[in-house]
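Coming up: chain A.
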Amino acid sequence: MPPIRGWTAQDFQIDPSRPLYEQFVEQIRAMIARGELEPGTRLPSVRETAASLRVNPTTVMKAYQELERLELIVTFRGQGTFVTQAEEAIRLTRRQLAKEAVRRLEETARSIGITLEELWELSREKE
Partner candidate 1 sequence: MRRSRDRLLELEWGRVRHWLSLDARGMALWFGIPLVLVAAGVHLLDASATPRSVFAIGAVFSVLSALLFGAGQAMMLWENPFRIWWLSMPLPREKLLETKAAAGLRLLAAVSLAIWLTCLASSLVRQGLGKLGPEAFAWGTFSLDSLAYLLLYAALLPIFYGIGWSMLGMYTGRRLWLLLPMILAFALLVAVLSAIGEFSLELDRWLQADRVALYALAAALPAKPSYRVLLRFAARHGLRDLAVYRSGSLGNKTQTAAEKREQRVAAPPGFASLYALESSRYRYFLGMKPVRVIASILFLGYAVLSGAMSLRHEDLIGIFQLTLMPTVLVPCIVILTLNQLEANKKRLSWWLCFPYSRSKLLLARMAAVWAVAAKLLAGALLAYALGVAAVRLMLGKTEFRGWDDMTTMIYLLALYLGIGVALGFIMLGQAAAYRSRALNWVFVPLSSLGYFLPMIVTQWIYPEQAYESGLAPVHWLRLALLAVVLVPLAICGFRLGTRWVHLYLLNTQEDLARRRQSRVVGK
Partner candidate 2 sequence: MMAQASGARAAGEKKATAVKCDNVEVAIKRKLILNGISFDIPAGSLTGLLGPNGAGKSTLMRLLTGLLEPDSGRVELFGRPAGTDRLGELSFLPDRGQLPPHLTAGGWLDLAAGIYPDWNREREEELARELGVYRDKKIGTMSRGEEARLQLLTCLAREAPLIILDEPFAGVDMISRERIASAVVAEMADGQRTFLIATHDIREMEQLFDRIVLIGEGAIRGVHDVEELRLGGRSVESCYRDVFS
């Protein structure tokens, strides 16, 4: 039997003025990407997750559906929901996360009028 990962409300930082399921998707995705949720880990059911996080079950269901669409989790009938074993999907996610991070950094650089490379150089300059 693969390990089961239970959640607590403290595992997530939630902003109540943004769609909740998006935030769960983001944060679970990050957990999978950084290996905190290992491939093959069994996830708790919608009911258990909703109860332990105290969120509406619909929210959890939407988050799981989205993660399934991203091929990060898979559901086997009668057995439950698991983190994918397909390394390709995980790598894809890591790449996407890296791209998003770089894009945000680029925005920051642009906001102070320099390029990404210049930003990098600037930050490494000695005092």
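Here is the rule we go by: a residue touches a chain if its C-beta (ideal position, glycine included) is under 8 Å from a C-beta of that chain, and two chains touch if they have at least 3 such contacts; residues count from 1.
Candidates were picked such that all candidates are chains of the complex that A comes from, given by their letters.
All of these numbers come straight from a predicted model, not from anything done at the bench.
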item: Touching chain, any copy counted, for chain A within the complex - options 1 or 2; value: 2
item: Footprint of candidate 2 on chain A - complex, ascending; value: 14-21, 45-48, 50-59, 61, 64-65, 75, 77-78, 80-81
